[in-house]
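Note that this complex is displayed minus one protein chain, with the remaining chains in position.
Let's look at chain A:
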Amino acid sequence: MSKLQVSLYRYNPETDSAPYMEEFQVDTQGRDLMVLDVLHLVKEQDNGLAYRRSCREGVCGSDGMNMNGKNGLACITPLSEVVKKGKLTLRPLPGLPVIRDLVVDMGLFYKQYERIQPYLQNDQPAPAIERLQSPEERDKLDGLYECILCACCSTACPSFWWNPDKFVGPAGLLQAYRFLADSRDEATRERLAELEDPFSVFRCRGIMNCVAVCPKGLNPTRAIGKIREMLLANAT
C-alpha cells in the first residue's frame, strides 16, 4: 500500500523528438516524504533523470516545479499536501523553455529581474558605518526582501506566459517595489519611469496566482498595487 505512482515529464533534446510522460512506482514505506525525496528515489531507478536541487530546505529556490498542477518547492512540499488518489504528477515550471526533464531555462526570468535594477542606488557619500533607517522605514521591507527567486510565481502567471519579454512578472515586480519602498534608495523617479508602459507592470490582471503559489508566503499582487499607487501619485 505504500507504493506511490509518479508520473514524470521527460525530455532529453539529444534523444527525444518530443516530451513525454513516464510512469514510475516509488516505495515510500508509508512515510510522508517531501516531493524532493521522491525524486531521489526515482533517480535511483533511472539515474538519467535531471532536476535542480541544492539546499533541500526551501532556502535556495532551486527545485521549483509543477506538482499535480501547482507550482512549489519540491523540498518543502510533503506528499500529503499534493498527492491525489495515490498519484503524483511532476512537470517543469510552466512557460519557460525546457532544457531537460524538470530543468528549465530561467534566462527570461533573470532578464526581467535584471531590468528592475535590483540593487540600492544612492549617490550620497557612504557614511562611515552604514546608511541608517528608522524601525518604521525598515518595516516597509518586510514581505519584500524574503524572495528567493525560485520563479514559482512568475511561471504560474498567464501574463508572464504570454509576454515574458515585456511583462516583468510578479517576482521582478516584488523586487522592484522592494527598492521603491527603500528609504535609502534615491532612484525612485527613474525606477517608476521604467515601469509605466502598458506591459511592465500593467499587464498584471490581478488574478493572484502568484500569491497562491509563493512558497515563502509573499504577496506580489499587493506590491504591484503599491507600484500602481506610486505611479499614480507621481503622474497626476
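Annotations for the structure displayed:
Following the convention adopted for this analysis, a contact is a pair of C-beta atoms (placed from the backbone, for glycine too) under 8 Å apart; a residue touches a chain by one contact, two chains touch by 3 or more; residues count from 1.
The criterion applied here is as follows: contacts and distances are computed from a predicted model.
In the listed set "histidine kinase", "Cytochrome c oxidase subunit 1", "Succinate dehydrogenase hydrophobic membrane anchor subunit" or "Sugar ABC transporter permease", the entry agreeing with the UniProt name of the missing subunit chain is "Succinate dehydrogenase hydrophobic membrane anchor subunit". The hidden chain makes contact, of the residues A:Leu90, A:Val201 or A:Ala223, with A:Val201. Between the chain not shown and the residues A:Gln133, A:Asn163, A:Ser183 or A:Asn219, the one that touches is A:Asn163.
Listed here are the chain A residues that touch the chain not shown: 159, 162-163, 166, 193-194, 196-203, 228, 231-232, 235.
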